[in-house]
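Please find one structure pasted underneath; my questions will follow.
Of the protein chains in this complex, all but one are displayed in their positions.
Labels for the chains are A, B and C, by order of writing; each one numbers its residues from 1.
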Amino acid sequence: MSQIIRFEIGYTQYVNHLGEIVQDLPKFTYDTNSLLSLYRMMVLTRLFDQKAISLQRTGKLGTYASSLGQEAVGVAIGDVMRPEDVLLPSYREYGAQLQRGVKISNILLYWGGDERGMCFSDAKHDFPISVPVASHAPHAVGVAYAIKYRNEDRVAVCVLGDGGTSKGDFYEAINAAGVWQLPIVFVINNNQWAISVPRNIQSHAQTLAQKAIAAGIHGEQVDGNDVIALRERFSAALHKARNRNGPSIIEALTYRLSDHTTADDATHYRSQHEVEEQLKYDPINRINALLRTKYNWNDEQDNKLHHECEKIVENEVQQYLNTPPQPLESMFDYLYAELPRELIKQRQKATRENKLND
Amino acid sequence: MSQIIRFEIGYTQYVNHLGEIVQDLPKFTYDTNSLLSLYRMMVLTRLFDQKAISLQRTGKLGTYASSLGQEAVGVAIGDVMRPEDVLLPSYREYGAQLQRGVKISNILLYWGGDERGMCFSDAKHDFPISVPVASHAPHAVGVAYAIKYRNEDRVAVCVLGDGGTSKGDFYEAINAAGVWQLPIVFVINNNQWAISVPRNIQSHAQTLAQKAIAAGIHGEQVDGNDVIALRERFSAALHKARNRNGPSIIEALTYRLSDHTTADDATHYRSQHEVEEQLKYDPINRINALLRTKYNWNDEQDNKLHHECEKIVENEVQQYLNTPPQPLESMFDYLYAELPRELIKQRQKATRENKLND
Amino acid sequence: MTEITLVDAVNQALAYEMAADEDVIILGEDVGVNGGVFRATEGLQKKFGKTRVIDTPLAETLIAGMAIGLAAEGLKPVAEIQFMGFIYSTIDQIINHAGRMRNRTRGRLSCPMVLRAPFGGGIHAPEHHSESTESIFAHIPGIRVVIPSSPLRAYGLLLAAIRDPDPVIFLEPKRVYRLMKQNVPDNGAALPLDVCFTLREGSDITLVSWGAMLHETLLAAEKLDEEGVSAEVIDVATIKPLDIETILESVEKTGRCVIVHEGPRTVGVGAEIAAQLAEYGLLNLLAPVQRVTGYDTIMPLFRLENKYMLDVDRILTAVKNSLGYT
Partner (left out) sequence: MTEITLVDAVNQALAYEMAADEDVIILGEDVGVNGGVFRATEGLQKKFGKTRVIDTPLAETLIAGMAIGLAAEGLKPVAEIQFMGFIYSTIDQIINHAGRMRNRTRGRLSCPMVLRAPFGGGIHAPEHHSESTESIFAHIPGIRVVIPSSPLRAYGLLLAAIRDPDPVIFLEPKRVYRLMKQNVPDNGAALPLDVCFTLREGSDITLVSWGAMLHETLLAAEKLDEEGVSAEVIDVATIKPLDIETILESVEKTGRCVIVHEGPRTVGVGAEIAAQLAEYGLLNLLAPVQRVTGYDTIMPLFRLENKYMLDVDRILTAVKNSLGYT
């Protein structure tokens, strides 16, 4: 047998879990503000997350999927995307959504059982959260095709989990992205778990990045708790896509520190020990350590930043809690551009019966 | 970025298109009979194929998918499989099916619009032809899982086309086969076309064998017109699977010399020139040339072999043509193990109305 | 002006709308160079280019999902599924996304896509190529289901489907693809997506059908006419949302109704029509509503296909049964 083709998968880390620099930092870090802004968004995301969980525990929110421990992934994505790009998120990319102008109150509305949560005015081309795992990957192909068709300077970014890579939808999408060399970046948030199913049951592939080889596109791994590495590699991938040099898959290696959702109890299927081990790799601690050692960041500044973020979250929570529910009729009013006759009748009946029974 | 993992894809050829030996032949070829038997099956498959097309042209058969030019793939598969193994074919593996005891008359019945075609007694665990492309790949996972569960010494062989590799079903199946290290061999009959869609529109992947990397399983390419290479590599893959050393994907590079089916007209989308070029690589000519130069095969023997095969085909065609249609009621009788009451009523009504209208 | 077939009318509508609106884009398997296995998209790639008439990899989930992405970005994709037997991989995308994109974003995004597929039996096609499962789609909220049964209606309804701001499943009865020809002016005039077509007026009984079976139904109506029975024939055409008013009005007049469809009986679209007639029109009914439908079986391979496909005689039997109630 002759060997006819060879592939390699790379891995990038700049800052290790102790906050130590393991290779020369990329240029963008020369500007303290850009690092600080990443840090700040990660803190904001986490504070929001904690708040959301406590809202859920007190009956003020429905089932909620926490992004604890994975903040760097979303935040780095949001940081490199331009407003006109399109984000197609799964349900753990709050960091990216917040950067793109989605309000915390919107996200709360969504998990609070209100469709208006996905009607955000700022990121108006972005897709709503995709609950059916990986089903949004083909949408990204359509979005990127539209971008290419109209010759626009935009990129589609599709995020999904390690579990999501097992779905045919994901594969069909990466394969098609390769065929048309579309401006897409697929980000795999590999948090090691799909509810109770560990990474090794999802695939025998040594890395998830190598799924790219099946589509003939670029794939690589990044330390998903190193926001600098993520920021740099996402930036490269978006640049590549923007310049019509083809799609990429970036696998971010991170860990789901929380339960799958508030409806889950992870102690059923994984050890506390494993989770504690992983706490060491916390993406926020790492950048905090770096800021302190290399950028003179101090307690006072840190407290101030936390305080500011808490305020934002608090305001948004109030906004959420003060939002009155939609009228019953809203379930009819966005079904079609114009409500068909049959449904007008149903709508009238619903109104009538609602009044009757109130 | 550090490179953390590397993959290679191999390619095997023993006999080139001129019938020349390009590397030492594998052991099984030392036995002239085993080579002759491969040759004979390829001839039989082709003669059957020609007959099927002429039956279709004269209105005695429905739409038919020809295996012209791809005989080596099916024949080599059939040759290495054991009776107790399970074949999950697409619609171009007549060579494999015939080797496994499926009658030509059965295949004709199927394309002649009669379900009994897929009720073959000899290969009784084999799956029926799968028309929905790649949808049988997950079945192969189930079959192989059952084999492993019962600790049996059997292998599942799933065959599909280059087009089939673009489907999520295929990917989900290879991925799962990897997870459980199942006794499966996936064979890709890469005949360069999926109806009118050329290979390069199916995937940007340089080879289809490299799809295996996405599943973390073994993948390789073989000259799909070299029945010796196919026989040897399939044999190795089945051996590996049988010994619980994991699944494989084997991409056989061949060419669809015929129209997609008798309902297709390939001149719409590919040049006659391309097809003529490919005639050079005909798998039957190649082995015929080898037999003549290295194994003293002569015209007389060849004529005799052709004559025998023609006779078989002729008998089977007669058998097919003499098979009376099933009764109308047959459409009810295999729906459920026991026909539900509602359908008994429908069945009675159907009988009644059929009599009325006859 | 030459007369054209239903499949030509589909082609004509596509060409018209692509010329008129550059947001219209076609995708599917073999739709490009090959012009579709039934030639519905013949010549369009040559005319409008490879980026607008896209041959996709063999992946139906992708086709539907990609169309949703294109549509969300404001294009008007017309995606083809080669045969309805391969449409099922798209259902997840249709139910979970296409049909609710507008709803789940409160109107921020929408899904103006068309999913075309040939369907139904009668042309001696291979296994999995002849089923009629429109009823599955008719159950899905947020979408439209349209079935033309003549060249004229194919042209007008397809234009309407492409222009409609919501997802439309457009099912083409392949037995009718070349069954008849009509003069179809290429004037870009769309037909409404919310009314049934009354093809023949009558006073004794209402025959309701769609797709290929409409033609058997029309033949039955002719036979009945010879026997002095005046049958009204309605082509439902826009299966979802359903224009029940037209049917109710007709039955109010005739008092009798036979529904004819090719797909399986149980929970077919015929069930919905019959249920509504029984709910809103019970007092007008002089006889039970009859359904003449496919059996609840797998469509047999083609040697027995004609035993599955219903015919004029089965329709006439039902009509006579209905007329028997006095």
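Here is the rule we use: a residue touches a chain if its C-beta (ideal position, glycine included) is under 8 Å from a C-beta of that chain, and two chains touch if they have at least 3 such contacts.
Not measured: the values here are computed from a predicted model.
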Which of the chains on display does the removed chain touch in the whole complex? A, B, C
In the whole complex, not just what's shown, which of B:Ala176, B:Ile195, B:Ala266 or B:Leu291 touches the removed chain? B:Ala176
Where chain A meets the left-out chain, the residues are 62-63, 110-115, 129, 131-134, 163-164, 166-168, 194-197, 201-203, 261, 263-264, 268-269, 325-326, 328, 330-332, 335, 342-343, 346, 350, 353-354, 356-357
So which bits of chain B touch the chain we can't see? 86, 115-116, 118-120, 124-125, 127-128, 132, 135-149, 156, 168-169, 172-173, 175-176, 179, 330-331, 334-337, 340-343
I need the residue numbers on chain C that touch the omitted chain, in ascending order. 61, 85-86, 88-89, 91-92, 95-96, 99-100, 103-104, 127-128, 131, 133, 135-136, 138-139, 141-142, 240-242, 263-264, 266-272, 274-275, 277-280, 282, 285, 287-291, 296-298
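The definition used in the following text is that only the chains that are shown with their structure count from here on.
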Suppose each chain is reduced to the average of its Cα coordinates; what separation in Å results between chain B and chain C? 36
Could you grab the centroid distance between chain A and chain B? Build each centroid from C-alpha atoms only and quote it in angstrom. 43
Let me have the rounded angstrom distance from the C-alpha centre of chain A over to the C-alpha centre of chain C, please. 40
Note: chain A residues in touch with at least two other chains are 168-169, 172, 175-176, 179
Give the residues of chain C touching no fewer than two other chains, as numbers and ranges. 56-57, 59, 61-62
